[in-house]
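I have a structure here, written as structure tokens, and I will follow up with some questions on it.
A single protein chain has been removed from this complex, and every other one stays in its place.
Then we have chain A:
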Amino acid sequence: MDGEYIQDVSDDDGVEVASRSGNNGAAGGAYGARARGRTRAKERWESGIQADSIAFGEGPDGNLAESLEAEEQARKRARLRQDNKPVQRGIIRHVVLILDLSEAMLEKDMRPNRYIVTINHAQAYVREFFEQNPISQMCVMAMHDGLCIRLSDLSGNPADHIAAIQGIRYPKSARQAAREPKGSPSLQNALEMARAALYHAPSHSTREVIIVLGALLSNDPGDIHKTIKSCVNDRLRVAIIGMGARLRICQEICAKTNAGDDSVYGVCQDEKNLRELLMATTTPPVIRQTAPALPSSEPTPNAASLLMMGFPSRVTESTPSLCACHNNLTRGGYMCSRCQVKVCSLPRACPSCGMTLILSTHLARSYHHLFPLQSWVEVSWKRARELGSTECQACMTHFPPVPEPQEPDAMQEGTDKSTGTDTANGAPKPVKQRPRAEGASESSRYECRSCHCHFCIDCDVYCHTVLHNCPGCLSNPNTAPTDAETNPEVVAEMAAGLENGVNGGEPMDME
């Protein structure tokens, strides 16, 4: 796939002009490779606002609704089919988010235009980022008219960043004008700014740069390759989300700063895709083994360290007092465990002594990155018939009924890969080979591999993105036995009491 991209794009690469035609040509290539299953009658931006709802193909058997549903399920699951192996991740992150505010952002391939869409999504992104990474820090910058501007300083307070992003369009002071997209972006300036901002990030944290780039060019004052090299030396990891087409230079930046892995460079096809790509970066990055070639004199990068942190208790006061963080009068807050200074909200660094103050729940919030919920697998009709599941284990949504078994099952091995059952060995002849969207289950069931419970698509998405628990595993008797006393009488007593008490009590009659 990447080969195609490079070939397609490399023609445009030299033409560093974000002209409409160049844009289209390159975008066509990207689309063709990305959305290979789809028929492309119209370009996405030529259709209406609801373009996404018509981007489906009719199933080979003419069943429109079913193919739609499968598409939908596949789309929902797209983000889930990754991380299920516990790997070491950089939980403590330092991230610079760089938004493109160049002319190219005035393109209207997203409605109303890229600029507004990006600003909206960036705000949602900041919120989500701090949900997922409560002990991380962020800084927002913008590429505007050849320069890189710092919008907010490195901090762990999402409100600051959201205010800064909103300030792009609606500046707080009347003297400033709204920053409309202008000029061309400079990746080199952006990287140098980010490198400087992250210079002080401690060695146990990650240094990440996330760039949303709308333009198909970079107007640099010097040699960007030198900048890339120094970024690599400084352990920066750059992720780029492009629009319209892939750029060779972006690919190079991502590959070089991510140890050869350029999968962090994505090009969004539409608004939904932009959001997905952005949200994908909220997951902490994996920690790679350090290259052995590094000079051993300096401390190893990614050195784990023991951090001193304070776990302050909340206080409520009868008289208001000034908080150290905003100089506001407040009636309560958290007292720094070391210097007894009062701060309003956690997590933050103590303004007085600099110690990190957090709640233990903030640490717990990151645990799911370390112990991820394993992916659930698609369930074939055969497997569904075997277990006879009729409804979702968690939310009790009814599944579509299992069809009557046909001679050899009309299922394909593709969707059946890991349910643990043996598919019919005798080479089942495909009676009606229906190409399903990848990732969608033909029976609309998804099975947890450890508890063998079946769940619906919504619970699958919900449990993997929000809850991070498997309702089936946690509610089944599979825990290791612990010591306790045997008293079966308790049960008998309870049962007896229930029969007598509830029926005799007549608590129901409300009238």
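In the analysis below, a residue touches a chain if its C-beta (ideal position, glycine included) is under 8 Å from a C-beta of that chain, and two chains touch if they have at least 3 such contacts; residues count from 1.
In the analysis below, contacts and distances are computed from a predicted model.
Visitor: The hidden chain: which UniProt name fits, "AAA+ ATPase domain-containing protein", "General transcription and DNA repair factor IIH subunit TFB4", "Proteasome subunit beta" or "E2 ubiquitin-conjugating protein mms2"?
Guide: Going by its UniProt entry, the chain not pictured is "General transcription and DNA repair factor IIH subunit TFB4".
Visitor: Please identify which residue in A:His94, A:Arg237 or A:Arg365 touches the non-displayed chain.
Guide: The one listed residue touching the chain not shown is A:Arg365.
Visitor: Tell me which residue among A:Ala159, A:Ala259, A:Leu322 or A:Val466 touches the hidden chain in the full complex.
Guide: Of the candidates A:Ala159, A:Ala259, A:Leu322 or A:Val466, A:Val466 is in touch with the missing chain.
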